[in-house]
Each structure stands twice: as C-alpha cells, then as structure tokens.
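First up is the structure itself, then whatever we jot down about it.
With one protein chain withheld, the remaining protein chains of the complex are depicted in position.
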Amino acid sequence: MLDLLWLIPAAPFASAAVLLLVGRRMPRKVVATLGVVSIAVSAIVSGLVAIAFIGSPPPGNAYDQHLWTWIAVGGFHPGIALYLDPLSLIMTLVVTFVSFLIHLYSTEFMAGDEGYARFFAYMNLFVASMVMLVLGDNLLLLYLGWEGVGLCSYLLIGFWYRDPANGRAGQKAFIVTRVGDTSMAIGLFLLFHMLGTLNIQELMARARADWPVGSGLAIAAAALLLGGAVGKSAQLPLQTWLPDAMAGPTPTSALIHAATMVTAGVYLIARTHVLYEIAPAVQLAVAIIGAATLLLAGFSALVQTDIKRVLAYSTISQIGYMFLALGLGAWSAAIFHFMTHAFFKALLFLAAGIVIEALHQEHNIFHMGGLRRELPVAFWAFLAGGCALAGLPLVTAGSYSKDWIIASASPSPALWAAAIAGVLLTSLYTFRLIFLVFFGTARTPVSKQPGVAEQIPVWVLAVLSIVGGSERPAYRPFMAHLFGATPKPPEALSTIAAAAAFFTGLVCAWYFLRGDAPATNPLARFWYAGWGFDWLYGRIFVRPVEWAARVNHNDVIDSMYDGLATLARFVWRGLALTENGKLRWYAAAIAGGTLIFVALVIFL
Amino acid sequence: MIRDSLILASVLFALGLAGVLLRRNVVFVLMSIEVMLNAAGLAFIAAGARWQQADGQVMFIFILAMAAAEVAVGLALVLALFHHYKSLDADEASRMKG
Partner (left out) sequence: MILLALIAVLIGGGMVAAVAARWSAAAARWISLLALLADFGLGLSIWVRSAGAAGPWLVDADYAWLPQFGIRFHLAVDGLSLLLLMLTFFLGFVSVLASWSEITESVGFFHLSLLATLAGIAAVFLAVDLFLFYFAWELMLVPMYFLIAVWGHENRVYAAIKFFIFTQLSGLLMLVAILALYFFHHSTTGVYTFEYADLLGTALPPGTAMWLMAGFFVAFAVKLPVVPLHTWLPDAHTEAPTAGSVVLAGLLLKTGAYGMLRFVVPLFPDAAHKFAPVAIVLGVIGILYGAILAFGQTDLKRLVAYTSVSHLGFVLLGIFVGNALALQGALLTIICHGISTGALFVLVGSLQERIHTRELGRMGGLWATTPRLSGAALFFTLASLGLPGLGDFVGEFLVLLGTYRVSIPAAAIAACGVLAATLYGVRLVQRAFHGPNVHELRLADLAPREGLVVTLMAVALLWLGLYPRPVTATFQPAMDRVERVALK
C-alpha cells in the first residue's frame, strides 16, 4: 500500500496540468469533477497509506520512496524522493482531507466565475506542491514545494486579476514570503556546505553528531531556516502579507491562508527540530516570536472591520501559538494545534464565505447583523468554529491543543502569561465577530442560502472542530517515536486559567464590543493598521527600491558611454571647421604645413 | 651668384604663393602658380650653372612642359567653373565644406 505514496502529489499535479492546458475548453462539470476527484484520490490514497502505516509500521517507523535522482553534480545528488513518517503522515492526511472538503465547497462557491478551470488548476497545483513540501525527503524538494505553494498563493490571491488591488496583494505575498525564502536558501547552502547533504534525516543525524549544543553553525543554520519559516507562516517580522492575502476568493483563504500553507513554517521547524535543539538560542527566539506575534495579531484582530481580515489576524495569532509550542520544544503540541487549527479555521472561512456570498460580497462586519436566523448553517458553523478557536474548555478540539501548548509554557512565566493573554484576546475578537455578525439587527438582506456542496464540508468540519481533539491520547505515543517521549506537562492550572480567560473574553465581548461603529481612537487605528509595519516597510524598503529604479531608469553607466560619444562629436565639430571648402584656405594650410615641417627639419 | 639667384627665386616663389592665397579670381591664381613654377625653374637653372651640370636645364624643360600641361587643364577647369558658377571667384566653389 505504501508504494502508492507517489500518487498523492501526482494526482493533483496531473489534474492541474490538464486543467491549465485544456481546461478552458472543457465543460464546467468536467472541470469540477476533475478538480475534486484528483484531490479525492490524494485523500483516499493518503488514508490507505495511513492505515497501512499505522497497521504495520515499516522498519524505523519511516518509509522512503525514491522516484528518481534529480540532480547529480559534484557530490550533490538530491533525489525526487518521498519520506513518510508520523509527522509527514499527519500533515499529508490533514492537508489532503481538508483540501478535498474545500475543493468540494468551491464547486458551488465559484460556480459563476469565468476562471473556473483556472481556479481549480491553481488549487490542485497548490495541493500538489503542499504535499511535495510535506513529503519531500530532502530540503531541496521541500524547497520546491515551498516555492510552489508560494506561487499558488500569489496566483490565487490575485485570482480576480482585473482589480489592481488584488494584484498588489498577491505581489506582496509573493515578495514578502520570498524574502524569507532567500534566507532559507542561504540556510540550505550552509547546511550543504557544512554537512555535505540535504537529505533531512542524514542532515539531522550529522548535525547531532558534528555540532555541539550551542555551536555557532547550528545557530546560524537554525536562524536562517527560521527566516524562511516566519516568511511563510506570517510571523513577526514578515507577517504583513497575510491580512492583505484575503483579497483572494474565500476558499483560497480557507485552504492556503488558514489551514495549510501558512503552517509550512511550523512543519519546517518541526521537521528540522534537531537543529533547534542544538541551537537553544534560536529555539528561544522561536518562542518569543510566537508569543509576540500571537499578542500583536490578537490586538489587531480586535479592531478589524472586514470579516476575513479578523480571521486572517486570528490565523497569524494561532500560528503564533504553534511557534510558541515549537520554541518550547513541545513539537507534538505544535503539530496537534496545526491539525485542530486546520479544521476550525477552514470551517470559519467557509462559513464566512457563505455569509459574504449571502450578502452580495459584503465584507464589513458593521454592515452585517442578525444573521442567526437567516443563515442558520453559517451561524452554527461559526459558533462551532469560534468556540474551537477561542478554546471552549473540554468541549472543543481547539481547547485540547491550546491547553497543551499553554501547559508546556508553564516553566516560563512570561510566555505562559502571554499565552493566557492570547486566549483572552482570542475569545474577545471571536465573540465580537459572532455577536456583530449573527446577533443584533439585520442591516443587509440575505440573498442566497448555501447549497449542498457548501453545506457538506461545513458540517464535516464543524464536527471535526468539536471532536478533533479527542484522539490526543492516541496521538501522543504515535508522535513520541519521532520527537522523543516528552513528559506530560501538568495541565490543571493552565486549563483553569485558560477557561477563565475564555469566559472573561466572552462576557466582555458581549458587554463592550457590540457597538454599532468601529472604534476610532488612535490606538485602535494603530492596531487596525497592523501596528504600522506596512508603513515602516514602505519607508525602509519599498520606496528606496522604487526610487533607485526610477532614478536609474536610463542606466547611469550608459550615460558614461554617451559622454564618450559626446566628446567624439565635440572633437569632430572642431576638426570639421577646417574643412570649409575654400580652396585658398587649403592652399594656405599646405603652405603653412610645409613651412612648419621644413622649419622642424632645419632647426631640430 | 647662386646666392642672388636663389634669393630672387625665393622672392618670386613667395610672391606667387601670396598671389595664390590672396587673389580670389581663379585666373590670377593660375597665373600665380605659373610664377611659383618659374621660381622653382630659376632655382634649378642657377643650381645647374653653379655645379656645371645639364640636369638643371633638363629639369627646367621638364617644368616648362608640365606648366604648359597644367595651364591647359587649369584653364579648362576655369572655364567649367565659370560655366557652373557664372563667376571666377574661387571662394564661390566651396561645396567641399565638411
């Protein structure tokens, strides 16, 4: 069964290729079928692979499928090879399954769009790249998937390309994440130069053997990879692209900017966790970045007016939790939170999509309200997702994963406090959103109810958001093979504190955050603008580059050569004066020249 | 003897050159060239007489023949020039200006 592994990325790749080449001439039904079935094949195969893997674990608890050698040059020979272990298995399962649901949802959501085939092609390409990223057995192949998802994200954010704002958002996402990718690429150079391979397992083994804890090289390598991770996962200081990324179609936001791609950074760090273990300084930095990001994004989410931007900031904040967990060495907790987050964040976005669709593309939550009765599906979905997001204790998946992270933070009071404060913030903005959208008076009439293809994914995800955390007891030992058995942190105090924060947030949201108009005080505006990062980066990076490009539009070096040409022309003008066409001047010149010549001969 | 003739030849040559450079009328330019040629001829004759060699006179005959040919070509050019420009001013014919 395991040897079918290659089919998981191959099916969506093939479908994407077909759709890109001939999709425009295919009927919509065929396009939708192809797009969804290819992901279904991936999801089913990964399910079968998972059953086979768990049923009879291969030796070493990992399975390697070498397809072909990609490059073979001077000791560098990365393969196109897939690597399956508990970590990549969980990731693959979640990615393919959630993607399948979102594809199904898209068949209805995008039904009227002229770029139907293009949409499914990009989405399929995205899933294929993501699976490649997760399954790649070497960092170069991981980088291929990494860039692939970045590209698809760019294409999908700017999917409605007629509006230049969408294009700008897409460009921003692509460029900002590529800043991180550049750092990651340099990290790859370092790793290959020092350790002589890019195969992840060999790398980890050699790093552990060659580098002592705290060695400079380990710190540099881990920090460079972290640069890539913060870019892709929208963490400080490269978080600015994600809120703008909401310009894409809502299923895209659900798939890429919530459930899967943005967690690639989390995956990368978990995958190379050995590096971080021997570079404790960087690991601490991961935790601090996570804690700072989750607070910053939480505050920003509190004052947003666009329903999708609230969810975007919430995503940044939740990934901050995952980074916090990674930084604390709670690798399994981070991946567990990734899984539950994928369920409830996809759910929230899909529900938000239903709301937006029903209200004629209205995004502003202050123009919504009272949708509890008109859009019950969306309401219940939002309630389930929101409770999971905010961590309704004992009931929802989100609380299990988040409490685990908070408990892991208990050795460090500051980080623990940040995590608890994060719960309060999450609860505040989540219920602010729910109260504003679904309670109060209706401001915009509902024009469309979701159909079956939209409802099925929503219900499935809603159920998963509630019960998705219950398999934690089985999950722990499953991952323990990979990350080592970590002692179970005492959770009681954390759980109580988190529960208190959750209910405080819920109550405060009901009493203080149900106003009719967005807050306009300076602090709110500052948070609204994402703490001024865009403004700052505009000043430091964007404008200087644009200025340099504009000023040097005509290439100063060329003007140097032009100067040479001008000099030649100047000399030519001077000499041309002597060619005046007057016979007597020529004769005089001949006579004068002879005279000078004779004089030179005589006197020298 | 040779010194005096050479001074005379130089003076004649300088006069001829001055005529070429200063006169605008092409006919006078032509005449001035004749003067210069004859100045050179005189120098040859003087040198021939000084060293008792026939070469000086041979060269003079040669110059004479050349001067005749030159005048023939020159006058033809002058006529053509006159036809073209309706003038004998050398400065009028300045189409070679660069």
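In this document, chain identifiers A and B correspond to the written order of the chains, with residue numbering beginning at 1 in each.
What we mean here is this: a residue touches a chain if its C-beta (ideal position, glycine included) is under 8 Å from a C-beta of that chain, and two chains touch if they have at least 3 such contacts.
Worth saying up front: this structure is predicted, and the values here are computed from it rather than measured.
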Seminar exercise, completed: Omitted chain touches shown chains A
Exercise. Just one of A:52, A:179 or A:513 touches the chain that is missing; which is it?
Worked result: A:179
Exercise. Among A:73, A:474, A:517 or A:575, which residue is in contact with the omitted chain in the full complex?
Worked result: A:73
Problem set entry | Residue in contact with the excluded chain [from A:143, A:241 or A:438] | A:143
Seminar exercise, completed: On chain A, the omitted chain is touched by residues 20, 24, 68-76, 80, 140, 143-144, 147-148, 151, 154, 158, 161-164, 167-168, 170-171, 174-175, 178-179, 181-182, 185-186, 188-190, 192-193, 545, 548-550, 552-553, 555, 557-558, 560-561
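What we mean here is this: only the chains that are shown with their structure count from here on.
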Exercise. Just how far, in Å, is the C-alpha centre of chain B from the one of chain A?
Worked result: 95
For this session: Using the touch definition up top, name the residues of chain A that touch chain B in the complex.
Result: 576, 578-584, 587-588, 591
Exercise. If you look only at chain B, which of its residues touch chain A in the complex?
Worked result: 17, 20-22, 24, 29, 90-91, 93-98
